[in-house]
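A single protein chain has been omitted from the complex, and every remaining protein chain is retained in its original position.
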Amino acid sequence: MMMREREQRTVPHADPPTASRFLEVRDLTEALAEPLSAEDQTVQSMEDASPTKWHRAHTTWFFEEFVLGAHASGYRPYHEQYRYLFNSYYDAVGARHPRPQRGLITRPGTYEIGEYRRHVDSAMVDLLQSGTAPVVAELVELGLHHEQQHDELLLMDIKHVFFCNPLLPGYGRHVVGRTAHAQPLEWISHRGGVIEIGHDGTGFAFDNESPRHPELLRPFALGSRAVTCAEWLAFIADGGYTRPELWMSDGWAMVQQQRWTAPLYWLPEAQGWSVFTLRGLQPLDPAEPVCHVSWYEADAYARWAGVRLPLESEWEAVATDTPISGNFLEPDVLHPQPHSGADADHGLFGDVWEWTASAYSPYPGFRPTAGAVGEYNGKFMVNQFVLRGGSCVTPAGHTRPTYRNFFPPSARWPFTGLRLARDA
Amino acid sequence: MMMREREQRTVPHADPPTASRFLEVRDLTEALAEPLSAEDQTVQSMEDASPTKWHRAHTTWFFEEFVLGAHASGYRPYHEQYRYLFNSYYDAVGARHPRPQRGLITRPGTYEIGEYRRHVDSAMVDLLQSGTAPVVAELVELGLHHEQQHDELLLMDIKHVFFCNPLLPGYGRHVVGRTAHAQPLEWISHRGGVIEIGHDGTGFAFDNESPRHPELLRPFALGSRAVTCAEWLAFIADGGYTRPELWMSDGWAMVQQQRWTAPLYWLPEAQGWSVFTLRGLQPLDPAEPVCHVSWYEADAYARWAGVRLPLESEWEAVATDTPISGNFLEPDVLHPQPHSGADADHGLFGDVWEWTASAYSPYPGFRPTAGAVGEYNGKFMVNQFVLRGGSCVTPAGHTRPTYRNFFPPSARWPFTGLRLARDA
Amino acid sequence: MMMREREQRTVPHADPPTASRFLEVRDLTEALAEPLSAEDQTVQSMEDASPTKWHRAHTTWFFEEFVLGAHASGYRPYHEQYRYLFNSYYDAVGARHPRPQRGLITRPGTYEIGEYRRHVDSAMVDLLQSGTAPVVAELVELGLHHEQQHDELLLMDIKHVFFCNPLLPGYGRHVVGRTAHAQPLEWISHRGGVIEIGHDGTGFAFDNESPRHPELLRPFALGSRAVTCAEWLAFIADGGYTRPELWMSDGWAMVQQQRWTAPLYWLPEAQGWSVFTLRGLQPLDPAEPVCHVSWYEADAYARWAGVRLPLESEWEAVATDTPISGNFLEPDVLHPQPHSGADADHGLFGDVWEWTASAYSPYPGFRPTAGAVGEYNGKFMVNQFVLRGGSCVTPAGHTRPTYRNFFPPSARWPFTGLRLARDA
Partner (left out) sequence: MMMREREQRTVPHADPPTASRFLEVRDLTEALAEPLSAEDQTVQSMEDASPTKWHRAHTTWFFEEFVLGAHASGYRPYHEQYRYLFNSYYDAVGARHPRPQRGLITRPGTYEIGEYRRHVDSAMVDLLQSGTAPVVAELVELGLHHEQQHDELLLMDIKHVFFCNPLLPGYGRHVVGRTAHAQPLEWISHRGGVIEIGHDGTGFAFDNESPRHPELLRPFALGSRAVTCAEWLAFIADGGYTRPELWMSDGWAMVQQQRWTAPLYWLPEAQGWSVFTLRGLQPLDPAEPVCHVSWYEADAYARWAGVRLPLESEWEAVATDTPISGNFLEPDVLHPQPHSGADADHGLFGDVWEWTASAYSPYPGFRPTAGAVGEYNGKFMVNQFVLRGGSCVTPAGHTRPTYRNFFPPSARWPFTGLRLARDA
């Protein structure tokens, strides 16, 4: 749910967000930006990505536009043109700066963006401490989840910026040396039948997770962990990137046009593969989940392995009873880690988002909400595939079994991997 | 199933094709090409389309490559390089001429292509009359359905060629004046539940129609006829092409980039809309089913109308008990006709292919077949949507309730329309 | 003067064109088109080129628009929309069909174009036989030279069409086997000083050849013949296409982007280079003048050879006293021939157009003429270089020492070669 920023209708929610929770989320964004220089925060390395500075401003604009502007009496916008500069895609809000030119905005600078954030935070804290109506609480909750999504985008995008620099700088310097082996692949069986998927209304969820509804599943089995780099090396060695029969037609065209021979961020070196990470260039760890593969690659891999990708309903059927734990955003890690068999969560959450076989479509009975916040709830439900789980750059607490992330099948710069499935 | 030529595994079949049936199908292709000059048959007006001449040769190559070359002892290819020139996309067969350059091949000319067809037909008739093994019968059956698909492509593609000519020439001159009114829109209710969809193995089917499997449907209702031009005019008048909230994000980008303001082939004139048809420019008939709309437009229209597009399973649930009759390929018509309420078929078959809400994905348990013919059975199952029914340029007998046609959501040059659905 | 069709002001002329001379020029065009099928005549292989059919129609339109329409009382245009379809670039005449879409016009067909030509020829013969005013005579003379230019374009363009076909068909079948060796390279010295160049007003000339004016030359020497394929092979062998220091910056970018490794139409084969000609693929004859090289290549070659390209004034200073003879358009040849030392013309005329070091600029005092014919006389005088001499596809009688042909420095599909020069 990362590529384009999305905001969606929340379901009723018991605990309204407090000022301290608000600041906790907001401060994480600033903490993530802190190691980045003014230059780092300004550049846009490709159209799909955005500058750090823009993420910091856009998440702020969200609170200003939808909460303060609408619900804080007497609030005046910090700067008239920020509404134009930092709107992402809300047509109902008005015109906006073209996405591909976000990297040309040198002013306001990082310092002014910081001022902007502090100004809005102060007004928000006042508002939250004065007691909030349910509709406001709901919008704030939405804004906080929106900001968490942008935290992940910020890290994805800056990784790509650094990769475009021949000096290959690292975002962080701390290296976590967790030596581990990947568990052997096993299969989690499920007997199929009619199951319920989708969010049940308890706690926050985006509206694309609803309504909860029955799905008819055939018996199937899900891999006990994500596909590893070691397994991906076998795919490469077996000609995975050179055999058209393994690929979707569009995927094969992409392989040839983009000259793909390995996942994004893999670099061949004299002594073997290295991987560019947020900590700079590292030797490839075969035990790690493979990351930064497109849906086309995931699909080809599954075909090569003689199995398939799971449906999102299959994934959710297994995940719904699984504890939500795993390798989420930790400033000292920010990279997938090998999955040890001891973990009860099967690595379903964290490390890498897992591509599914399901095109991103509305659930039956899905209804968009009114107004600018919900104006476009479903407008990305075409030409994208659903991913499930969460990644090593997803803030802890942001994901859940019903969470539907999505990207186009060619996307590689998110932290995307895969898990296999097969008919029982 | 038109955009890229596809050949797929057949299921066992009772009656092997006879020489006379073979020639009947083959002769239709030649009859369709007959009104076209050598110049008409040579040109490629866009990358997605192919020259008439190429369709005539490629369908012939199919029999030469997969039937005669493999199963007729002593058969020698007509021309060594035709294998290169007229292969569409079979990687297993070898290299092929680049698709975007099909229109640069002036030689072989239309006459030589005719010779080529006669040569292959003669060898095929010999083969068929000598008695055919089941595997051959199956390939011939496949080849004949393949050729029927290309008959539709041929007409779609030449229509676009003529539209690129400022003189707007017509393919045929006969005008069928069928004055009629469209029936009022009614709703066909269905109570939902678990139903079976997919082909049951009786008679020919493409492999993407199998396996037959259960689907769980919610109660729904399907429109009693396709959306008409009159209804589309109301959509336009209500700002349909200018209101972003009606569109998918990708669709809205397309509207702006391509400056869409009406379906393809609609031309504004002083006295109102005209429509370019295979019989040249005609006044718009409001009673006709709207045609040449993309999925993006169909989806936006349904949203504007407050309902939705049907799932392919919903469409099939209704169609499975409906007689297969309608306005199929008739050289004197070649254009959608108003649907009179008297027709028991609800216009489900013929006139226009109907976009569904279903992304084109494999049925559960779908398995591709081995070999070049089936090499890529599923390789187009991404970034496309399923259409159902058949059109006024589909050869009669070519379609059925389980038939899954598919195109990318931006395609407008096929004969594509829509039918509404809603939750019950 | 080939790339874009140009028509230019004539100077006063003694002998008005007769009907028989008119028909002689017109018939040559038809004779050149005669070996081409309807398919061949319809295709446009790149934006810079035009279909044969279009050349036949456009040259006819020229007489209809500028002569018959303006000066034949009662003449009515053959077809209202031909004015739109066959205008090349005359803005004053009105809107026109976009150049890149000339190859999509299947109708009118070749037969209708023939009818159109006969209709206009008939009216023109009537006009010419009724006696013509000087202004008409001048326009007819211009139209005939215009048509001769298009004869050369027609051959250049169809050669490229055939080259795009993997079957590599030939335009003609007759092979002229003229075995010869190239003469050794000698240097024709000129002492420089103030000389006059440009047309002196005797006989026909295009207006870019005037006014005649003095130029100040330094002493120089001109090569006694064009550069040969043998010499070009030495350039290739010495890394000519791999050494950036030999190239203009833009030329080097072109080498890398287009992956140039030899002149256009040279094909590497197991036993050495072959050359695609209007007679099909032929073994490379080292004695021939090298042909189908861009200005960038010619310039790089000269730098490699330690000398330079001649200025157009230097070329004309030598050519002005040279007999106009050489290998011009002959249906049985249509390919450059080795230059034997016995020829007094030094091969200055015919075989290949010779790139000069002179950017195409107006002569001092150049004045465009009024009206549509002369509207844009100088509008191509930017980003092009002057070529001199004439080629093996230039109609005999069409060229002269003052003739200024021009193409962009990247053009390779004209019959372009080079001759060296050096300071004395």
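Per-chain residue numbering starts at 1, and chain names A, B and C are given in the order in which the chains are listed.
As a convention for this text, a residue touches a chain if its C-beta (ideal position, glycine included) is under 8 Å from a C-beta of that chain, and two chains touch if they have at least 3 such contacts.
A quick note: this is a predicted structure, and the numbers were derived from the prediction, not measured.
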*Sort by label and list the shown chains the missing chain touches.*
A, C
*asked:* Considering the complete complex, identify which of C:24, C:91 or C:332 is in touch with the unshown chain.
replied: C:91
_Residue among A:94, A:134 or A:169 touching the omitted chain_ = A:169
_Touching the hidden chain in the complete assembly: which of A:81, A:129, A:242 or A:261 does that?_
A:81
*Just one of C:206, C:266 or C:380 touches the chain that is missing; which is it?*
C:380
*Residues of chain C in contact with the chain that isn't shown?*
4, 89, 91-92, 194, 213-216, 218, 244-245, 247-252, 295-296, 299, 357-359, 361-362, 364-365, 375-376, 378-383, 409, 423
*Determine and list the chain A residues touching the chain excluded from the picture.*
37-43, 45, 53, 81, 84-85, 97, 101, 103-110, 161-162, 164-167, 169
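Just so we're on the same page, only the chains that are shown with their structure count from here on.
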*asked:* Once you draw an edge for every pair of touching chains, what topology comes out, line, ring, star, complete or other?
replied: line
*Would you mind working out whether chain B and chain C touch using mostly the same residue numbers, over half shared, or mostly different ones?*
same
*Farthest from chain C by Cα centre, which chain is it? Let me know.*
A
*Approximately how many whole Å separate the CA-defined centres of chain A and chain C?*
60
_Multi-partner residues of chain A (at least 2 other chains)_ = none
